[in-house]
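Here the complex is missing a single protein chain, while all its other protein chains stay put.
Showing chain A:
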Amino acid sequence: MNTTFKAMAAAIALGLPALALTTGPAFADEMAEGKWGEYQVGDKRSGYTYAGPETRAMQDDEFQNPAMLWLDTGMSEWENAAGDAGKACADCHGDAEESMAGVATKYPVYSEETGKMMNLEQRINFCRTENMQAEPYKWESDELLGMTAYVKNQSKGMPVDVSIDGPAKEFWEKGKEFYETRRGQLDLACTHCHVDNAGNLIRAETLSQGQGNGFPLYRLKWQKVGSLHRRFRGCNNNIRAEKLPYGSDEYTNLELYVTWRGNGLPIETPAVRK
């Protein structure tokens, strides 16, 4: 919704005809000409710019975007007291719209407590186990996806701004190495598809740059919201490589590298993709 308003405001400021604001095809044509608006920063392009017009429309319309159901779950979990401490997120963090604005742009972050990188899912579960004394949410549960999407949604439209300075550097290097290492029976590295061939077709699929700024997102193929780690597992499986566990150090470091690649792109959570 924010995004739509911004695009409209920009269009009005530029004095574009009102018709272009209200008709899908005109908007689609504009996208087809390579004017990606805020979805492109330099040569970085959000997966949005590789998606079809129907998929983009589904993401843009709050009432059509199926991920909103998960956002609702996250919103109610925010208020839901759990664990031995008897606290809800809201008891410490208050109104998420204020306290969480901009927070997700920095994740993954280096954690002094664990001595490694922590993504948003891990930070949420860390808070649950350490502060709420509650059970961690299970990976890919509606609760964890919903809470992650809800928190990240508070940064919607803000540029991704992950730091790889200081202690994060060595984890970034591990993520980069993963990204560039061939694996699986098909012997492919992430780079072969998402750097060398972004925009090209693999059969009916247009390869994207593999940016993470829309996650967690609703994927039509999944018929639900999923995490970036789920997407990593799918990619690894496609090339007949070993899938690593959700939240594994390897995937978290990879998430750091992938997210850093997209620094400057706007947070789109919850995005919709094919």
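The working rule: a contact is a pair of C-beta atoms (placed from the backbone, for glycine too) under 8 Å apart; a residue touches a chain by one contact, two chains touch by 3 or more; residues count from 1.
Note that in this section contacts and distances are computed from a predicted model.
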| item | value |
| --- | --- |
| Undisplayed chain, where the name is taken from the UniProt record, one of "Sulfur oxidation protein SoxX", "Ferredoxin", "ATP-binding cassette domain-containing protein" or "Osmoprotectant transport system permease protein" | "Sulfur oxidation protein SoxX" |
| Residue in contact with the excluded chain [from A:H93, A:K116, A:K224 or A:K243] | A:K243 |
| In chain A, positions touching the absent partner | 181-188, 192-193, 196-197, 200-204, 207, 236-237, 240-243 |
